[in-house]
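One structure below.
All protein chains but one are shown in place.
So, subunit A:
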Amino acid sequence: MNNKKLNLILLGLALVAPLVLYPVFLMKVLCFALFACAFNLLLGFSGLLSFGHAVFLGSGSYITGYLMLSVEGLTPEVAILAGVAVSAAIGFVYGKLAVKREGIYFAMVTLALAQLAFFFYLQAPFTGGEDGIQGIPRGKLFGVIDLSDNLVMYYFVLAVFIGGFALIYRTIHSPFGQVMKAIRENEPRAISLGYKVNQYKLLCFVISATLAGLAGSTKALVFQLASLTDVHWFMSGEVVLMTLLGGMGTIWGPVLGAGTIVTLQNALAAGPLGNYIHVIMGVVFVICVLAFRNGLVGELQKLVKRNF
């Protein structure tokens, strides 16, 4: 299979990448890639545009960070599971409230709920407010593997990413995924076939929120920091940008989009244009929406089709 070959090559590249590139940078890419993939599962395969996905990233990150710092001897996998569980629970409640709405109203409800969570995290004593939670220890995985080394941490993050990505891939290619696509294509028709569409949308929302939480939890351990940036609506916007830039509704689009954006941000932050980072991101977004409707992956596919 051609696809299998491609996957193996990519896996090989991911395994040797930290020998060439800075591991923390790679981990940042992987965390955002997982976040974008989770978001894309919702937008690309159910057609629901959530404008509050940062709340799931941030919740995972805060819970994991807080537990690692305050509970003596807690192993990171337990802290991550706790963060993921909280994100999933919030996803269930928010999803329940939001999926009854459609289109712009769905986006507005998710934004409003996310803002609610933002101000909660700003005020709650355990988050450290403006300062965030700093100096989060990475701990020992299963009590054995010390994650404080960046290279070890990288392989752990890679494993988390692959797990999350595999779950998304399977979800898309499952009986559930088939119904999801049908609902995206024609919701009234899916209803007339007897499907309770809100149930499907809710499940999709919860899976998406759970994996966004996983990305956040992992990210908190990578940077040893959980801050308001993760729950801010800027972050919700950024994940939309990553997904659209890479190619909505494609498997690899969000990964490519996240990689591109993180690389751009890193390159710009170091150079003289650091202050204009949001302006440049805005321009990228406009160009992408106007000229490359199918995103990077879509354009690549077109190129391949034309030339081979």
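Methods note: a residue touches a chain if its C-beta (ideal position, glycine included) is under 8 Å from a C-beta of that chain, and two chains touch if they have at least 3 such contacts; residues count from 1.
What we mean here is this: contacts and distances are computed from a predicted model.
Think of the chain that is not pictured: of "ATP synthase subunit a", "Alpha/beta hydrolase", "ABC transporter ATP-binding protein" or "MBOAT family protein", UniProt labels it "ABC transporter ATP-binding protein". Checked against the hidden chain, the listed residues A:70, A:134, A:148 or A:199 yield one contact partner: A:199.
Among A:23, A:177 or A:259, only A:177 touches the chain left out of the display.
Residue-level contact of subunit A with the missing chain is found at 167, 170-171, 173-179, 181-182, 185-186, 188-197, 199-200, 203, 207.
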